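Structure, as structure tokens:
Apart from one protein chain that is not included, each protein chain of the complex appears where it belongs.
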Amino acid sequence: MTDTVAAEGVGDATLDIPANPPRRALGLHRELSRVWSNDRGWRGQVTAVNHTTLGLRFMATALVFFAIGGVLAMLIRAQLATRQGAFLDTELYNQIFTMHGSIMMFLFAIPMLEGLGIYLLPKLLGTRDMAFPRLTALGYWCYLFGGLILLAALAAGVAPRDGWFMYTPLSSAEFSPGINADVWLLGVTFVEISALAAAVEITVTILRQRAPGMRLTQMPLFAWYMLGTAAMMLVGFPPLILASVLLEVERAFDWPFFDVARGGDPLLWQHLFWMFGHPEVYIIFLPAAGAISTILPALCRTSILGYGGIVAAILALVFLSFGLWVHHMFAIGIPHLALTFFSAASLAVAVPTAVQVFAWIGTMWKGRPELALPMLYILGFFLTFVMGGLTGVMLAVIPFNWQAHDTAFVTAHLHYVLIGGFVFPMLAAAAWWMPQITGRARIRGLGEVAFWVILIGFHGTFFVMHLTGLLGMPRRIDVYPDNPEWEVLNLTSSVFGFVMAIGLALFALDLVLQATMGQRAGRNPWRAPTLDWAMSLPAPTFNFASLPGPRQVAEAAPDRTALALARGEGLLPGAPRGQRELLVTTAADARPDHVAVLPGNTALPLVLSASIGAFVLLMLAGLYALAPVALVAVAALAWRWHRGLATLAAGGAMVAVAPRLALPVQPGRGRSLTHSGGVALLVADGTLFAALIFGVAFLHVVAPGWPPPPAAAETATGAVLLVALAVGLGVAALAAHVTEARQPAGRSLAGWAVLGLAGNGAALLALALLAGWVMDDPTAHARDALRGVLAGYVGLHALICALMAAFVLDQIRRGEVPTSGAPSGWRLWQDFATATGLVAVAVVLGTAAVA
Amino acid sequence: MTWLPRALIGPGLWAVGFALVYGLHGLGCALGWSTQEVAGMTLHRLAMVAAWVGTLLACVVVVMWLPGGPDPTRRLPRIGAWIGLGATIFTLLPLLVATSC
Partner (left out) sequence: MLLLAGCGGPLSSLDPAGPAAGATAVLWWAMLIGAGVLTLMVLGLLAAGFGRPRPVREGRWTVGLGLWFSIAVLSALLAAGVWVGERLLPRGDAVVTVEAHARQWGWRFGHPDGRGGRIETDGTLHIPAGQPVDVIVTSADVIHSFWVPRLAGKIDAIPGRANRLRIEADTPGSFDGLCAEFCGLGHAGMRFRVIAHPPDDWPAVLETLGEETAE
């Protein structure tokens, strides 16, 4: 077994933390269970914030949506099996293919990878939970409620029907009356809250909660892949959220962002959508590749070949995948030179992918591959994904794209990439981690049959579909009466589609049988070298009775580690203070920094997401005047959320982690998990703002219908108010800085906090005056609509910062020692609000000057 | 801890250069730069090539500035710089041949 020690664990020789004395494992287990367990009964379902519970719940819910999306796919295949399919009418067919794509992307793939990360990461990294347990729960509820809104619309026959990429003007109020498109825009955006929440806490958990001694350069590759995924989600989702907000505002309030007659441009939607949409493919692929990089070497009884090369490939993919989006838009009439940039970038992105594929095959050469069930799925992945990658390379070639774009060839390609690159690895991951999740061994036979049925069904469905597309069949048609030459091909796809569905049903049956009837699995049945197996199975809610340290990380021998940790020989054993505690380490070297206290079970995430859901439903119902009431509830709940954090961290004592090692509960300034999370969230927020500025520039330069008629806004009053806005935000930023810098002093801070409140208030007043007196009607032209959005963006942030200043003022009144969580949160957000506010003012003044 | 941000410099330069050239392309087509001749090529192509060469030089400077060595915390930033350089060369290479507007 010496050869299983490798990249995963060389450890940090300079970091030596002595072991705690061993205790009775059962006593420790009970002590921790009292603190970490979910509440009993139905209450426990509602208040759970634990990552194991929520990770599994994310994945189980995603599988239900996968089944629903699969049934929709079968309806599509039934309709297309014959030329004159009379099975569905066109309206229903359009709703079904739109929902199939939307469900598979937003309600299956993304939540599935979030669930996998949330479940696995704390276990792989040697910690007890994600950084923000309540945020995990909030994400889950937003996902569930958003998904249910979409499903309810499908059941009621008012589901979205404009295709999963919702091209406007087809999805505009004029050509898509009714609430179908609103369901998509509001429902999917609601679900995206969970994507951002997961991205924030995955980033922070990987960077700040690795076991001491697990350097970034030695952490399991799965964590690298998830770090790349989370970073991409932080930057990839904001353009989609912005686009959805803009289109919803256009539909609801007639602000013309995409209407050519009034200075808008439908191509702005396409750019924003695909700025998200292409990175999305890699967001889905990276976690799957992470699973392969974890499973494959273990099943070959060796270590991964080319750890450094793979990390470099992830780095390249994270960046390059943001330079391909225009290849979805090759046929919109963009000049050839611009197309060739994106064609070259689309080809270039195949290089890091090839690096990974060859590193994996080299790993198999290096070791002795064992043909277990996960390996079968990995082989299915290789076959399918390589073919999908090659058709992707073909589609990157512009002339061929002009022919194949929007045909069944693309449908075939994307299913090869997504099923090959995500579903097959996820099936491998399920087979691999099911013993970890259930503590039970698989029943032999059924899984292998399911694999072959799925593989044959898949290729039978989609291989011929390439030819169907080349023979001219476009996407999204429901009948083809004049084209008998497509009929045999479509019938073949339909028949094998049902074969594939049967295979997936067998797979699901296998999972259920294993979970209910499988024999107990031994600890670490695969002899894997990672920490996720260094615990009793199924995993306890707290994962580790004591946390792994440099020694356990270096050993990479989960069997031995599990015993030592269960007996409390690791760090921070048990829960002697009756609270949920874990170790926070430094980002690169994983040196112990402080002990974080996490919040316990609470229904607050559920109530908060229900309030957001109320806002969404009020918007859907067209009750625009009532919708802000829901937002007041959201703000009040957010306040309570923050209070919870302030009281948790109020202790401030030193905590014994190991002999001769005590750490503070109170982190140094800017080192708390909350601070790291705030930075991550502001990266996403900043990307949203950048996308908005891109929108302004794009419409100014490219859209027909410019320049607009001269605006009244360019008056002296307007300029004065803009200056007032900037000054107000500047004063608030000064106040936030002083408050943070003088934090320990305490008494004299109240005046500064009031000043911060006043500065933000002045900014809001200036915005209100601008909106009421000076600004032009936002429905008149895209320029005025964009200014309205900029004002709304700045106003929202000034409001948030005003609330944060008020929160700090309240803390001073209560006489609490200002925790670094609250005031530094204000300073961080105030800096951001002031910076974006100044940019917005400059953009408005600059564009006015150019005009 | 500075090595992780350093690893992002190379690909970040590519992102900036790529966005800059694409932005100049859109701007130049809108402002009619493709009809103005300067130094044997159109003003439009000249602007884009200048941005490209500038990015390439910046990448080369970063490759030379970053210290080498077998330690992963030194290797990864350097590989990042090479990724930036390679991606900038490859993705903007068509600048030399394709029709601009």
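Just so it is clear, A and B label the chains in written order, and each chain counts residues from 1 on its own.
Following the convention adopted for this analysis, a contact is a pair of C-beta atoms (placed from the backbone, for glycine too) under 8 Å apart; a residue touches a chain by one contact, two chains touch by 3 or more.
Keep in mind the model is a prediction, meaning the values are calculated, not measured.
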Full-complex contact with the absent chain, from A:Thr189, A:Thr205, A:Thr229 or A:Thr340: A:Thr340
Touch criterion as defined above, residue of A:Asp254, A:Asp406 or A:Asp810 at the omitted chain: A:Asp406
From A:Arg368, A:Arg520, A:Arg560 or A:Arg669, residue that would touch the chain that is not displayed: A:Arg368
Among A:Phe358, A:Trp452, A:Tyr624 or A:Trp773, the residue in touch with the chain that has been omitted: A:Phe358
Per the touch definition above, residue among A:Ser37, A:Asn483 or A:Gln579 touching the missing chain: A:Asn483
Per the touch definition above, residue among A:Asn50, A:Ser102 or A:Thr391 touching the missing chain: A:Thr391
Absent chain, residues of chain A that touch it: 90-91, 94, 162-163, 167, 169-170, 175, 260-261, 265-267, 302, 305-306, 309-310, 313, 331-333, 336, 339-340, 343-344, 347-348, 350-351, 354-359, 361-362, 364-369, 371, 379, 382-383, 386-387, 390-391, 393-394, 396-407, 467, 470-480, 482-483, 485-486, 703-705
Residues from chain B at the interface with the omitted partner, ascending: 90, 93-94, 97-99
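We take it that only the chains that are shown with their structure count from here on.
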Separation of chain A from chain B, taking each centre as the mean of its C-alpha atoms, in whole Å: 29
Residues of chain A touching chain B in the complex: 216-217, 308, 311-312, 315-316, 318-320, 322-323, 335-341, 343-345, 347-348, 586-589, 697-698, 701-702
Touching residues on chain B, where the partner in the complex is chain A: 1, 3-4, 7-8, 11-12, 14-15, 18, 21-23, 25-27, 29-30, 72-73, 75-76, 79-80, 83, 87, 90-95, 98-101
